[in-house]
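The other protein chains are all here in position, but one chain of the complex has been omitted.
Think of it as A, B and C in the order they're written, each chain with its own count starting at 1.
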Amino acid sequence: MIRVQAENFDVGAEINALSNGNTAIGGICSFVGLVRDFQHTKDDATRVSAMTLEHYPGMTEKKLQEIEEIARNRWPLEDVLIIHRYGRMEPGENIVLVVTASAHRKAAFEACEFLMDYLKTKAPFWKLEEDEKGEGSWVDAREADDAAAQKWDPSAGS
Amino acid sequence: MIRVQAENFDVGAEINALSNGNTAIGGICSFVGLVRDFQHTKDDATRVSAMTLEHYPGMTEKKLQEIEEIARNRWPLEDVLIIHRYGRMEPGENIVLVVTASAHRKAAFEACEFLMDYLKTKAPFWKLEEDEKGEGSWVDAREADDAAAQKWDPSAGS
Amino acid sequence: MKILYFAWLRTTIGCAEEEITLPDDVVTVADVLDLLREKGGAYAAALGEDKVIRIAVNQDYANMDDPVKQGDEFAIFPPVTGG
Partner (left out) sequence: MKILYFAWLRTTIGCAEEEITLPDDVVTVADVLDLLREKGGAYAAALGEDKVIRIAVNQDYANMDDPVKQGDEFAIFPPVTGG
């Protein structure tokens, strides 16, 4: 299941709801991304006082659904949840949550990391960070994220 | 932090408590292992009606602390939580929880998977599964778990 | 054709969405970008060869030589930075 929303979410409640009652699940892996208080795109860390996530309504939902489908085809998953927020957020707030449930530990871990790597490079979201003076700057895409997503491509060499 | 306990735990509450207020955290990875309703150690799956986890009090705490220390030395972690239960549990109940928090997504994922792989092969716990007739059988160690832990050994070849 | 701009492309061009009519000889993604660059000013700067941009046609990533038609939704944006 995917959700794209402005509201915050309760990580704990979401994970608890996912596992409830399905005794075929042996492991649940989750990852939550949060707003940090420093900027990671520059050599010298600058304090970040807030962040605004812009997205492309329609395409976002489409891409997240595609990504979920790819993961379900690739790993034996009992359940998948992807929540991604948009709008203005302050340090410490949740941005994104991915939860994967499987009979098998390795499948849950791999699928969760795959989903995070893929949505970082495929889902149409853009971060605008505000520094302490209230000045905004668009965050540059990181090559490390492309490399992370690339490693899941079966056509790429090992 | 490590905890070895008979009581169940609330996955959501534990994760929420870990992140609270630390704005240096960029990502939190968690894994919860649950009691499944089938046995995975035999070719034909048998239904499991309950499981009892025996442990070695004292050595368990020592090994979990060592494992946490290894992870903290290897990855830049803001926080680590390992909870492992012992005693009798029914399908759907939590067995183990590992949570890792870091400024960086990759560190959180890797450390969490490392901790699970390591505690599966180093922490002195033994599973006794009960089938529907109430007969218990000790679960055999899986070679796949040894292989999973082995991959984190820097002295092993790639 | 509806053109959408996101992130710094939206702020540089100063427009989130506009409607253009495709001339008959505009048949690929690259043709649409050339057409927009001809508007000059902020368009030419934002869509310059030195800029790294991504294109989606009807909400799927598209390459420069992919075909386009009048009814398409055409989006221009920087590499994504969510997650």
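By definition in this document, a contact is a pair of C-beta atoms (placed from the backbone, for glycine too) under 8 Å apart; a residue touches a chain by one contact, two chains touch by 3 or more.
What you see is a predicted model, and the numbers here were worked out from it, not measured in a lab.
Hidden chain, full complex: it touches shown chains B. Seen from subunit B, the chain kept out of the figure touches residues 33, 53-56, 58-59, 62-63, 84, 95-96, 116, 119-128, 138-142, 145.
One rule holds in what follows: only the chains that are shown with their structure count from here on.
Farthest from subunit C in terms of Cα centroid separation is B.
Centre-to-centre spacing of subunit A and subunit B amounts to 23 Å, using the average Cα coordinate of each chain. Centroids of subunit B and subunit C (each the mean of its C-alpha atoms) stand 49 Å apart.
Touching two or more other chains at once are residues 105 of subunit B.
The set of subunit C residues that touch two or more partner chains comprises 83.
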